[in-house]
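Just one protein chain is left out here, and the rest sit where they should.
Labels A, B, C, D and E are assigned to the chains in the order they are written; within every chain, residues are numbered from 1.
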């Protein structure tokens, strides 16, 4: 039996460290079995203004010397983490799908999953625990 | 010639340390002349949701062991600091004047000055520098 | 799911509250969330209190901290202590979300 | 007064902007304030851009950080660098307010 | 009795979310629940030794040590601490474990309830 934790990011990047910590905490699920006898499976969902984390071409590294949220998302995509982005929210904010982060250049097979909010709500139902960032 | 700094508090108490630091920074104007050759005169203004700092009977000390914003305001009132509270904002939030902090029990001669926003704007015009909290 | 939602701000994320659904929803007003239970901006109750099928709670210790007493709380909201909050979390809600 | 106002958030204190008055008002969109210059929520420009007599500026370095380019910026807003910002602060505005 | 894991990402001084978390942890432990407390991001500032007690600032050292006596496990994110110059041994309060994020998600997975305070 595996445990599932849903990480929900609802705030924009760069104004708080926490949207980035959502990714690193999700990633740490893959090594949680060093502490317990069961695997822990993460799912990451971007909703509300949190979808702004998923815009591509972030240049924080060049300008402020900081790895971008985009780079983090790409690495997780290439590691096959399940990452959902709320369709209604990207539409509300006028963000076209081609403006979203793409993991292909790091060898990811699939990109971000743009899904209706009701699918994210379904993930909330089936997960064991919720972590809102 | 004295310098005047206007400290504008626009956020509620207890969600950030900064509304309290507005008071302590304002207070520190009285000793600024140890660094420079001129006095510095503070004015403190509560506007927007910042007027929630001025509600009396705050019991943070009993519950969380923290001096309340009310206690700080009272001390400044008894030291005759000029403290303005925006009339439109207390009305908007439905706060009656008798619910506001009163410095009389600490020997203050005057209480908080409830004034229309245009008077606070006038203070912004005449001050030398603005510090928004 | 039985979802307990925590609100600790006066302003902010109202939209998310209305999007969350479950067989049972409780809203816990803590920290500056208590202003939703006590302040009537322009004479109106807070927009977050509009949803009928939600149970609303406000933390008594956080009311007192900010200068409010129980009798200033809107009658639809239950005033609870840290002890009550612990029991509600452990017994009545299986998932928790701090907005 | 000549007032330079800094905005570093997507959400928040719009009321204060409209209450501030002076002979000259400039708004600097920095940090997450840049979203006001680039995002059209429900197809509409940000409400903070509505005031005609204000000069709006957006910091180019903070645009790039968040994945936006100059050509995505609303044409009423001037894209500036840290160097431009410094000159504007030191020469054109005598008081500054970070909302 | 159940297990409650609380994760906090808010600064020692500021939002009072840490004061809340500590008081909740204390109440739950007093009622006989198992409690874990995770400090991450800016909340790692609460793990710094040598905090001076001023009545004006949240001061949680004594309360956290009280939690530990009640059996609450308190851990702080190692990378988040180190980025802030807060290192195990020299800087971190005794009894607080400096450890990776996998500790938290593992504890969370095995808990009946998780209260994750992921804001400043």
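By definition in this document, a contact is a pair of C-beta atoms (placed from the backbone, for glycine too) under 8 Å apart; a residue touches a chain by one contact, two chains touch by 3 or more.
Bear in mind that the values here come from a model prediction, so they are computed numbers and not experimental data.
Asks: Go through chain B and note every residue touching the omitted chain.
Replies: 3, 5, 11, 16-18, 21-22, 24-25, 27-29, 31-36, 38, 40, 42, 128-133
Asks: Could you please point out the chain D residues that touch the chain left off the display?
Replies: 6, 8, 30-31, 61-62, 82-83, 85-87, 89-90, 93-94, 96, 98
Asks: Identify the residues of chain A touching the omitted chain, counting contacts across the whole complex.
Replies: Within chain A, the residues touching the omitted chain are 14-17, 20, 24, 61, 64-67.
Quick note on the criterion: only the chains that are shown with their structure count from here on.
Asks: Highest contact-pair count belongs to which two chains?
Replies: A-E
Asks: What whole-number Å value describes the gap between the mean CA coordinates of chain C and chain E?
Replies: Chain centres of chain C and chain E, defined by C-alpha means, are spaced 24 Å apart.
Asks: Taking each chain's centre as its mean C-alpha position, how far apart are chain B and chain C in Å?
Replies: Averaging C-alpha atoms per chain gives centres 29 Å apart.
Asks: List, in ascending order, every residue of chain B touching at least 2 other chains.
Replies: 14-15, 64 - these are the residues of chain B that touch more than one other chain.
Asks: By the touch rule stated above, which residues of chain E touch at least two different other chains?
Replies: Counting only residues that touch two or more other chains, chain E contributes 15-16, 23, 114, 116, 118-119.
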